[in-house]
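These notes are about the structure you will find just below.
Removed from the display is one protein chain of the complex; every other protein chain stays in position.
Coming up: chain A.
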């Protein structure tokens, strides 16, 4: 069986299978030379290179092509997904049982070491020597870096360790430079699976799952519209297929209702485009599940807003907790020296000082929240809340419940009972939403506006900031 015949042999074999393998035919037929390189490099009837590393983006067909080649040519192979192998013993077990049967795998001791595996393999292969090359396919091989340090280098040179005709194929998304151990290893052959081009390949592949009751041209135009919205954000074939399937019924709605014909692409586009934009903010981010999305499409009479996962807006907080949270946000993002200016009723003369430190290149909003002590929080709280609040235990316990809800986070050790420190872990949008709910007085809005002003300033604009501060009349 020569290499050339082997290649044409693959084409004929795969063409007999069903639609799913159309994908494999496409990949092998495509003018990308490296798939032929892989085939010739791993010729099954001769010696092949001890290890091969195949890398490429997600859903570019790496596992699919390799596994279909193995299945169609009926080569002895062991396919292992490294995510499943929590310990290396599971990997050894799977490899031995795939090559030599489950009895061989049962001979492995408990918690087998690499030495046991190699010894057992040598024994088994001397009993049943290989007529063809054996292949070990390790999917998601980047997980192997976290297993035993000697596993990856040993597997790369497995051929010489067990003295048998075996090839290890590693499939991964991450480039080889990140795998190389410190003292080096046996370098495998590197092959790359290129990503799809928008025009030729991606549209073609996505058009394969067209609905039988509509024409392929309609589906192709739908795919083009979908790619127009999503292609600049995401190129993952799986995501795009998922989105295409979810939104197709909405696309066909005008056709079913009789409002438009198949050739009215513009009308269909106008109907679907806002829907796709909304999908980008919800389903694409997995804020809602696909079931919720489909249900929402069905009862679309009232354009209800979706109950989204991470919009904290529907969290109901008690009255004082809201003020505590706002106070925490101000404490985290305003530097401590500005407190006197903002929160005291009579702050005396406003001194023209270097307001922002010279070396502070970026504003606080870019660097993240700073920790603040409890006393500072309570001080700001008392000046922010409009009524007189007594420092009872119920107020303090609300702080602990905010920590449990992970709206605040505690910094430092749990045992520090004297002066615990906290940090605010919510964003400005959430705080604004809360403060709108609360019946807020002008003063609070000013403080938040000032916080926004601080956010948008960068170093140079000290003067205008100073004037902004002095213009705000803080009673």
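FYI, a contact is a pair of C-beta atoms (placed from the backbone, for glycine too) under 8 Å apart; a residue touches a chain by one contact, two chains touch by 3 or more; residues count from 1.
One rule holds in what follows: contacts and distances are computed from a predicted model.
Think of the chain that is not pictured: of "Glucosidase 2 subunit beta", "Vang-like protein", "S-adenosyl-L-methionine-dependent methyltransferase" or "Origin recognition complex subunit 4", UniProt labels it "Origin recognition complex subunit 4". Set against the missing chain, the residues A:192, A:242 or A:421 yield one that touches it, A:192.
Only one of A:73, A:90 or A:114 touches the chain withheld from this view, namely A:114. Taking the complete complex into account, A:233 is the one of A:86, A:106, A:130 or A:233 that touches the chain left out. Interface note: of A:160, A:256, A:299 or A:414, the residue touching the hidden chain in the full complex is A:160.
Take chain A: the residues that touch the chain left off the picture are 2-5, 33-34, 37, 40-41, 43, 46-50, 55-57, 60, 113-115, 118-119, 148, 150, 153-154, 159-161, 165, 173-178, 183-187, 189-192, 194-195, 197-198, 231-235, 280-281, 284-285, 287, 310, 361-362, 365-369, 409, 411, 425.
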